[in-house]
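Take a look at this one; I'll ask things after.
The block that comes next holds chain A.
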Amino acid sequence: MTHAREHDAAANNELIAFRLGSQEFCLDIMSVRDIRGWTPTTPLPHACEYVKGVINLRGAVLPVVDLAARLGFAPVEPSARHVIIITQVGNQTIGLLVDAVSDILTVSSGSIQATPDVASELARAFMKGVIAMEGRMLSLIALDSVLTQNQAGQGLPN
Partner candidate 1 sequence: MDTMAAIKQTFFQECEEQLAELEEGLLAIEREEGDLETINAVFRAVHSIKGGAGAFGLDDLVRFAHTFETTLDGMRSGKLEITPQIVKLMLRSADILSDLVRISRDGGEMDAGRVAQMTDELARTGGAGPVAPAAAAPQPPAFEPLAAGEAEPQVDEFGFAPVQISFDTLIADDEAAGIRQAVHIRFTPKPELYAKANDALRLLRELGRLGEMEVSCDASAVPLLGELDPEGAYLTWDITLTGDLDEKAVREVFEFVEFDCDLSIDTAVAGPVMDESDAAQTVQAILAQVAAEEAAGQERHAAPQAEAPAPVRAAPPAAQAASAAPQQAANSQAPQPGATIRVDLDRVDRLIDLVGELVINQSMLAQRVMEAGIARLSDVAVGLDDLEHLTREIQDSVMAIRAQPVRPIFQRMSRVVREVADMTGKSVRLVTEGENCEVDKTVIERLADPLTHMIRNAIDHGLEKPEDRLAAGKPEQGVVRMVAAHRSGRVVIEVSDDGAGINRSRVRQIAVDRGIVAEDAQLSDAEIDDLIFAPGFSTAAAISDVSGRGVGMDVVRRSIQALGGRITITSRPGLGTTFTLSLPLTLAVLDGMVVNVAGQTLVVPLSAIVETLQPKAQDVHGLGEKARVIGIRGAFIPLIDVGCVLGYRDEEADPLASVAMMVETENQSQCALLVDGIVGQQQVVIKSLETNYGHVFGVAGATILGDGRVAVILDVDAIVAGSRAEAARMDANRKRSAA
Partner candidate 2 sequence: MAKTILTVDDSRTIREMLKAALMDAGMEVVQAEDGVHGLEVLETCEPDVIITDINMPRMDGFGFIEAVRGSGRHRAIPILVLTTESVDDKKDRARRAGASGWIIKPFDPVKLVTAINRVAA
């Protein structure tokens, strides 16, 4: 589904923009199920650093990923101001811990540029491209790789 949209350059993509530290990122709105304030998580034994633990979302247990830590930045110390974006890829529902949600954007597929290769390899692995908008730059997150690319065999199996 996501792929079909990707290839259609004329199609408009609705994206949800959010901040991690000083950088801006965005996600396809179709994969976003919900946005909630930070609630304390239950840590999982032996989990990777970027897995904050699990929360209860309407009776389902789902993991919360510290997206900053996942992208190789410093882990977030979550507070009441932080936000969890509930996303869905395939059969998995996962929360992404981010600083704040800033905007909902509509962009054409054609305006998504390739990720410049100055970014770190880790960061590039999780980005589909970048978008220029009113003098800002937003990185488009490749959700499926955030959820499935494992580090050292730990993490989020499909």
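Simple rule for what comes next: a contact is a pair of C-beta atoms (placed from the backbone, for glycine too) under 8 Å apart; a residue touches a chain by one contact, two chains touch by 3 or more; residues count from 1.
If you want to know what made the cut, all candidates are chains of the complex that A comes from, given by their letters.
These figures come from a predicted structure and were not determined experimentally.
**Q** So which of these touches chain A in the complex, 1 or 2?
**A** 1
**Q** With touch defined as at the start, can you tell me which chain A residues reach candidate 1 in the complex?
**A** 40-47, 51, 53-56, 58-63, 91-94, 155-157
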